[in-house]
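A single protein chain has been omitted; all remaining protein chains appear in their positions.
Entry: chain A
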Amino acid sequence: MMSQRSERRGIHLDQSELLCKKGCGYYGNTAWQGLCSKCWREENQRERQKQIQEDWALAERLQREEEEAYASRHQRAQSQPTITPFSKFEERKTKEKSSKVNTVTKFFTPSAKTPPKKDTTSFDTQSSPSPSSSSSRHPPADTDHATREFIDFLKPLKSGREIFKQCRAFTESMVYKRDMGADELSECVQDFYQNLSDRLQTQFKGSTEHVESVMDEVEKYMMTRLYKEVFCPETTDDEKKDLAIQKRIRALHWVTIEMLCVPVDEEIPEVSDSVVKAITDVIEMDSKRVPKDKLACITRCSKHIFNAIKISKKEAASADDFLPTLIYIVLKANPPRLQSNIQYITRFCNPSRLMTGEDGYYFTNLCCAVAFIEKLDGQSLNLSPEEFELYMSGQASPHWPQGAGASSPGSAALSQVHKRLDLLTGLGERQDRVIEKARQLESDLIDWTDEVEQKVQSVLESFPQETHNPTATTASGTTSAAASAIDSDNVENERLPPPLQPQVFAG
């Protein structure tokens, strides 16, 4: 039919030309490059897949490059000023590597909601990664696990099923409220905690410990599931604040232990060890999902700080010692997403723990440290405003003048570098002097030859040529004759015995 009609219009189309080019027997379509719908879809899919993969490979490469550039920049920025306070700099660097990566990846994931990965390898090995799927990196297994644990915990309780039902219902309802402001979300969760704990209080006849252990589990279950929705939500400027504090801490890299009056002596190996552990713990906070676990990281960090102070000062640490040290640790660690974490804990942690507990105390101190860092000026470091400005702008560093005097290994290396530099500049100067002298010699020589030439010229001019030339030739003639006569005079030579020949003795 079709071919007949097309023939009538004067266009000849062979039946075979209408068929799919793949030869599957179906009709093809020019819009699909002569393929049938089925083959086209396959082909197109393959093409698109290839494109996606190429894009992804490119994105990955770019990211890696950027990461490397950032890392090297970071390293440079850090290594220079931290030499003095960081005695075991290299070791720390490697220890912190994994945590550093967290900070770095943070910069490249558009939404800060994603929990950081454990290391880079997990990032590379992910099979079907695409930038937009980054938010689903945490496998649902995690939340399933939390749910299972929660159920196991509640099983022996009388009203366990009831508690679970309410928590689940509440958690699910929260998902639909994600457009609400962070404060409202926090209010909802806090109200839920309050109501539930009130009810548990009547149920357990006021056994506070029991209520608290249940509330801990409730918090763990709910926040594991809600983490993605409520950590650093888009409705807030948490992320902006994160970047601001991160930048601020980086700008303050030059702050020394002496400026903060930190009573910690990092030359004692045990102390510097505690300092490293404290830094690691405060960085690790970001990798936890449950507020209680985050608080536990802060507490562990604080305990390490106390340990460092106790070894240095040989007495129990007071708040006068603790806060400056914590500030120092935060400056050195530059923990990822610091503000988001603080906000998250404030909003969704069980209030009783935050208000009166030991964890709460350390958390409050962390908030204080952050507030101090934000408002820090020259006065609070016993510096003049001019000095502070110089250090902040990077035009001066407090480490230079101390380089020679301080005795830590880092500064020893620094002073050595300085000595070498001095030596090198000395060498340069000497070389310059040599070159200058050489130039002078050269010009002297030129002058001298000119002078000689002039003298010769003047002499030549003052004496007529004819009288001089014969004398010159005769003079040279006598000398050559004298030279030839040396041998000829030596007549006795012939009477001398022949010179000794070297002989080989059989040995």
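Keep in mind that, in the parts below, contacts are C-beta pairs under 8 Å (C-beta built on N, C-alpha and C of every residue); 3 or more make two chains touch, one makes a residue touch a chain; residues count from 1.
Convention: contacts and distances are computed from a predicted model.
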UniProt names the one chain left off this complex as which of "DnaJ-domain-containing protein", "Ras-related protein Rab-21", "V-type proton ATPase subunit a" or "Protein unc-13 homolog 4B"? "Ras-related protein Rab-21"
Sole contact to the chain not displayed, among A:L196, A:A278 or A:V330: A:L196
With the missing chain put back, one of A:T208, A:T235 or A:S384 would touch it. Which one? A:T208
Which residue, A:R161, A:K419 or A:K437, contacts the hidden chain when the whole complex is considered? A:R161
Candidates A:C188, A:L252, A:I268 or A:A296 - the one touching the absent chain: A:C188
Tell me which stretches of chain A touch the chain missing from the display. 154-162, 165-166, 169-170, 173, 187-188, 191-192, 194-196, 198-199, 201-202, 205-206, 208, 261, 303, 306-307, 309-310, 314-320, 322-324, 352, 355-358, 361-362, 364, 367-368, 371-372, 375, 379-380
